[in-house]
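Below is one structure, written out as structure tokens; the observations come after it.
The complex is shown incomplete by one protein chain, all other protein chains being positioned as in the whole.
Moving on to chain A:
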Amino acid sequence: MADLKAQIIEQLNLQEVKPEDIGNDQPLFKEGLGLDSIDALELIVLLQQHYGIRIANPEQGPEIFQSVRTMATYITAQQKQPG
């Protein structure tokens, strides 16, 4: 999850945030890390660029991007799926 945090920081240009500042279960949006709707789009781009994952169902977004842990779980599940 440390790599994923670093990727999030780079993708979203969070220059004043360090990986250790982001809790595994901390909400990414609103009262948590305070990300906005453009950041959500950038997270989708991150999944595509770094992991080759396209989110087929946009309604899954809030669930996938709830926290770093939920993102990591989703990435792992997608990578385990047969090609």
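By our rule, a contact is a pair of C-beta atoms (placed from the backbone, for glycine too) under 8 Å apart; a residue touches a chain by one contact, two chains touch by 3 or more; residues count from 1.
Just so we're on the same page, contacts and distances are computed from a predicted model.
**Q** Per UniProt, what's the omitted chain called: "YeeE/YedE family protein", "Beta-ketoacyl synthase, N-terminal domain", "Xanthine dehydrogenase family protein molybdopterin-binding subunit" or "Carbohydrate ABC transporter permease"?
**A** "Beta-ketoacyl synthase, N-terminal domain"
**Q** So which of A:12, A:28, A:53 or A:71 would be touching the chain we can't see?
**A** The missing chain is touched by A:12.
**Q** Considering the whole complex rather than only what is displayed, give the residues of chain A touching the chain that is not shown.
**A** Residues of chain A in touch with the missing chain: 12-17, 38-39, 41-42, 45, 48-49.
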